[in-house]
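Here the complex is missing one protein chain, while the rest keep their positions.
Labels run A, B and C following the written order; every chain starts at residue 1.
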């Protein structure tokens, strides 16, 4: 941490800052510029948390230099992690696709979806049993009944199951039926839920919050890992910006950033990221080229009858076309030595 | 709802859309423009939730016209609501101030804070016992111990207590000790928590999410009210924008917007809204002039020793100065007939 | 400037950075932390512009500490400036109101507007003769003819004239007719135009860009001042955020920020800032309470017939009401010692 003093900070102010730093067992170094003095802090900066240095007199601002997460950082763990989801490996050059309807609507819809998903070559089936919805009057999901259909679909197809858990009380149930737990964008900073899934023995798909910075996202993973569960996969799903043509702004540069900052895999959800089925194919191709370890795709046997997110769901035909493309592109990139690995 | 067809939509496309609308018991009206056709939907639009109209062929987009919340809307309840917090009335022209430290750090710190808060004339004491923090390594709050200190401070000063509840499991405890439950920005769309506080008999202070639209915020209130608890107070606390000089961008126009769209009171938190104690006074004055029903202020006996959010906390002296100002301005506005009521 | 090295930066990397700094005549100080080394730069940092320090090997990032503007900064000029617009003083505790229609539409409309503006007590008449419009097919303004009507309105009422200049070629004409030149939000970084108005002898009203940071805004003023024209007044008019209920998000905290960072006056435009006439009154009151040195208000004899921005224009009656309020609030704040001055 570097503390930048005001141009009119007094010697006493600087003395007080140094004393505060030393009071928590850290070392302070003063650097005198022409206009401003700077105080550098040396040592374990987590100790700084107990001093409100920015509130001290004469302090202009403080700048964090070291990172506030550790387990999730590549510095701490230089080699890329591969996350095992009931035998399916995410990371390490594989392209893993998780596909399915936004919501589990009925046994028929889900089983029909699962067959399509399987036929296209995805490895995981997605489908929401607990649906977080903006309005209390929208369809909220089939809950445990939906989980059972998902498990049945697994029996039928061999697909692994990833599904969202929206509340602490449901973690146990979801763990029982699913192979991978999803923490959704709205819950990315539901710290209680993060801790709970951190105590599970199932891998976690951690979606980026609607307006989460990369730093907040990495710290959310840290909450899970700090409880003992190291099996976290990031999922970029678009961020909220001023642009309204797309539902969100898919930030593909987050793929490159995560690969640089963390050892954990990162996948991309172009369906939520754009909100328009037309854009899913180009964004899926782009995600793969950018080095994403996988994709999450919404596919529905009949999008116009979907109870949730129909406009962004692929038809079975479109899905097949996207799958053919992403598989061919992945193979090609590997063959030519063009696959993006660590940065 | 109005459905806008593509310029190249066929007669069959339009026919299908009309049929879909009628299939859920609603009426469709076709309006023919020169370039485009529009289909209007008449009737209870919540029924439209079961059709993914945007995914149908020939549909360019659909535009919502009626609101997706009802209990929180001024249309449904034209008269402004007054929320009673253990005898303190929020709304109806009173200015209610909730002040105190960001976090309850110790018995001494809290009782010292409470005396200052009381002396300045605030009606509620705030202080976090459960702290949602970006990093798992930051101070996380004293939990139930903190709640006890808050209750002790109430005994001592008569101040009512408002404190954040961050998880479903803690709702019962917080209800036992507090007079008002706060739902924080990060939990504004933690729907499970919203439902839980909706089943309490304590009023709820609902902070705006970091990147929540007004519509999402109003719908979050609807979740609470739909469970039976009508005692919701909104709290604007700044939104996330590209500007980094301030911690958040305090959106005071939200005060006017909420007063137009809803019958519920709205207060403003200039401490979190700006992240800088220097800006608290001008923004507090501005909030009052804009018609806010109250303020939430961070005050600390010694901000530079605060375990959380020191840079935005007022010293006791600054707090007294802000309180004198907001009380005088409120009285003046009422006397001169300049207080902003409904819009 | 402080340069933060990677955790794996070599001694050679650090040596190269130090050498680069010394090569432009500055002094480098190395500070060794446990994980990372930091290099501080002492001396006139504008010389750093010729080295791309962030591109050097081993560099994680560099952090600017001193400001990139000088003439506009309060550090350079501690006393608040008062800008004289043909005898009307902006700053120093006066509340100056600039009111009028968005666009000059006709002689009749403008003269009618001017009479209303005068009657309400504003000191300046605003009205656009050159209109920057998103679509080339929207009304683009009356250009020089509009300027003549503005000048005529001044003769008639004694109001000073402020009007936007959108292009270098029009600066001379606008200078001839207006008392104050406005640089609009879309041109805040039209550096050629900034330089041109910087060579004029007329004060400049500098609107904040749609997505401009405070730092960019202050630097835009620096462009004008660096050419010799010190008479700049800032105008906050709302920034672009994800919220769409309001046309822009009016950032009133910018008023406090500018007063802290700069000696120049700052006014607020709640009409463009909100895009809704209903919100103009509360936001105007809030701006005054926050310490704004003035207001810019859109008023139209008949808003529903306005060729531009009707929805945000006040009717004559609403305008009178706003004016009564802001005048009374200003007087009260001064009398009670509550007016916000420097921060």
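Keep this in mind: a residue touches a chain if its C-beta (ideal position, glycine included) is under 8 Å from a C-beta of that chain, and two chains touch if they have at least 3 such contacts.
All figures in this text were calculated on a predicted structure; none of them were measured in a lab.
*Asks:* Tell me which residue among A:11, A:79, A:201 or A:336 touches the hidden chain in the full complex.
*Replies:* Here the residue in touch with the unshown chain is A:336.
*Asks:* Among the options C:75, C:167 or C:328, which residue touches the chain absent from this view?
*Replies:* Here the residue in touch with the unshown chain is C:167.
*Asks:* For a quick check of understanding: of B:131, B:192 or B:240, which residue touches the chain that isn't displayed?
*Replies:* Residue touching the absent chain, from the options given: B:240.
*Asks:* In the whole complex, not just what's shown, which of C:100, C:203, C:303 or C:316 touches the removed chain?
*Replies:* C:303
*Asks:* If the missing chain were put back, which residues of subunit A would it touch?
*Replies:* Interface residues of subunit A facing the absent chain: 211, 213-215, 239, 241-246, 249-253, 255-257, 260, 273-274, 278-279, 281-283, 285-291, 325, 328-329, 332-333, 336, 338, 340, 343.
*Asks:* Please output the residues of subunit C touching the missing chain, sorted low to high.
*Replies:* Against the missing chain, subunit C presents residues 20, 46, 49-57, 68-69, 132-139, 166-169, 186-187, 189-192, 210-211, 215-216, 219, 222-223, 226, 240, 277, 303-311, 313.
*Asks:* Taking the full complex into account, what residues of subunit B touch the chain not shown?
*Replies:* 2, 4, 7, 29, 31-36, 38, 40-44, 63, 65-66, 75, 211, 240-242, 244
Keep in mind that, in the parts below, only the chains that are shown with their structure count from here on.
*Asks:* If you take the mean of the Cα atoms for each chain, which one ends up farthest from subunit C?
*Replies:* Result for max centroid distance from subunit C is chain A.
*Asks:* After a C-alpha superposition of subunit A on subunit B, what does the rotation angle come to, in degrees rounded to the nearest 5?
*Replies:* C-alpha superposition angle, subunit A on subunit B: 180 degrees.
*Asks:* If you average the Cα atoms of subunit A and of subunit C to get two centres, how far apart are those centres in Å?
*Replies:* That pair's centroid distance is 38 Å.
*Asks:* Residue numbers in subunit A touching 2 or more other chains?
*Replies:* In subunit A, the residues touching two or more other chains are 211, 240.
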